[in-house]
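A protein chain is absent from this complex, but the other protein chains hold their places.
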Amino acid sequence: MVATTLAPFDWPVRVYYEDTDAGGIVYYANFLRYFERCRTEWLRALGIEQQRLREKDGLQFVVVNASIDYRRPARLDDRLTIRAEIAETARTWLVFAQQALRGDELLATAEVKVACLDAQSMAPARLPASLAMKIKTESPPR
Amino acid sequence: MVATTLAPFDWPVRVYYEDTDAGGIVYYANFLRYFERCRTEWLRALGIEQQRLREKDGLQFVVVNASIDYRRPARLDDRLTIRAEIAETARTWLVFAQQALRGDELLATAEVKVACLDAQSMAPARLPASLAMKIKTESPPR
Amino acid sequence: MVATTLAPFDWPVRVYYEDTDAGGIVYYANFLRYFERCRTEWLRALGIEQQRLREKDGLQFVVVNASIDYRRPARLDDRLTIRAEIAETARTWLVFAQQALRGDELLATAEVKVACLDAQSMAPARLPASLAMKIKTESPPR
Partner (left out) sequence: MVATTLAPFDWPVRVYYEDTDAGGIVYYANFLRYFERCRTEWLRALGIEQQRLREKDGLQFVVVNASIDYRRPARLDDRLTIRAEIAETARTWLVFAQQALRGDELLATAEVKVACLDAQSMAPARLPASLAMKIKTESPPR
């Protein structure tokens, strides 16, 4: 994990019926929703709204790969903390290290690589300048 | 219900974990997904693909209102039949009467009004000609 | 709408990618998720958590019917207010009048009838006493 000046970002999520399945626990794919809500709010906290980003700057973020470890189940009515932290950066992409926690208990971890694309051509594009500026790493970008 | 030459249309749906909730049954909002799959396949059977409809004809269907009665729960692994039938038609909209069945057992019924819009202006637009031709009603359109 | 001492209850909802569809708007079934989140938080504000309600009191709420009017689309990044208000009550069920608002703009309205069931037998059961006490209506229960 490269050093960055950006602290881990936490976002609270409540588990509703819509999130659970007949096993009585949060359906496994829905953790990817939670992780994405957290990344979205992280961006918003940095001043970036994705709808405007696409309309004004012609840029779009897409997930390139994701790997998730499920450790313990989350259940109806649980209040979770979803965490995002930058693990790696480059000119056109970011890797997030993410966690789902219930209090101190770690329920799931994920690594999610997100690429910045030109929304028209779908070709790799530089991260928005406002974002790149905020991600000041001590190690050189790869 | 106006008379129409179009027979009821059935589409099979299997219940997966993704559809269920911690109550052990299909989550109530997911019946609206099932009903929409059936309307989509009904359109496809009539030769209309919605992606192409938007790109070529600039038309889009949107749900204007929906009312659903839930009678019995559906469960994991159930094989359901989802039914769509035209209940009313007009120049720019359709009302579907829909059912979710498990064998002969009626699980849910719905009435769903779908309007045809100009995808740009979002103003009401005539139903696609190919569709209007197939919906021959004996009562005059309203 | 019967008079009740309970004020309308508002719950904020943010629109994420997960909620939208290829039409660029919130998928129609997802409003039912929003409406249910609001009812859940209304219950929680009254001291009722549904997981515990089922485990301790053997009671479960289920939606009996729902009717929704869609007036205007909601979009990515929108911040909505979801509102729930009791429209009718009886010994074993409630009807909620619900709204989805973006600022002052009304996007959707719904009427949702929720029944209280014995979680084992699935037979109608009296509303939890703590809830019934809070719903003081001036008109007699039906």
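Labels A, B and C are assigned to the chains in the order they are written; within every chain, residues are numbered from 1.
By definition in this document, a residue touches a chain if its C-beta (ideal position, glycine included) is under 8 Å from a C-beta of that chain, and two chains touch if they have at least 3 such contacts.
Remember, predicted model here, so these are calculated numbers, not experimental data.
S.K.: Looking at the full complex, which residue from C:D21, C:E55 or C:E105 touches the chain that isn't shown here?
M.R.: The single option touching the absent chain is C:D21.
S.K.: Just to verify: which one of B:R33, B:R83 or B:K113 makes contact with the chain not shown?
M.R.: B:R33
S.K.: Touching the missing chain, which residues of chain A?
M.R.: Residues of chain A in contact with the hidden chain: 22-23, 28-30, 32-33, 36, 51, 60, 62-70, 73.
S.K.: Can you list, in ascending order, the chain B residues touching the missing chain?
M.R.: So the residues of chain B touching the unseen chain are 14, 16-18, 33, 36-37, 40, 44, 49-52, 75-77.
S.K.: In the complete complex, which positions of chain C touch the hidden chain?
M.R.: So the residues of chain C touching the unseen chain are 17-18, 20-25, 27, 29, 75-76.
As a working rule, only the chains that are shown with their structure count from here on.
S.K.: Would you kindly state whether over half or under half of the residue numbers at the chain B/chain C interface are used by both copies, giving same or different?
M.R.: same
S.K.: Taking the mean of all protein CA atoms as the centre, name the chain whose own CA mean is closest to it.
M.R.: Of all chains shown, the one whose C-alpha centre lies nearest the global C-alpha mean is C.
S.K.: Approximately how many whole Å separate the CA-defined centres of chain A and chain B?
M.R.: 35
S.K.: With chain centres defined as C-alpha means, what is the inter-centre distance between chain A and chain C in Å?
M.R.: The answer is 30 Å.
S.K.: What residues in chain B touch two or more of the other chains?
M.R.: 22-23, 29 - these are the residues of chain B that touch more than one other chain.
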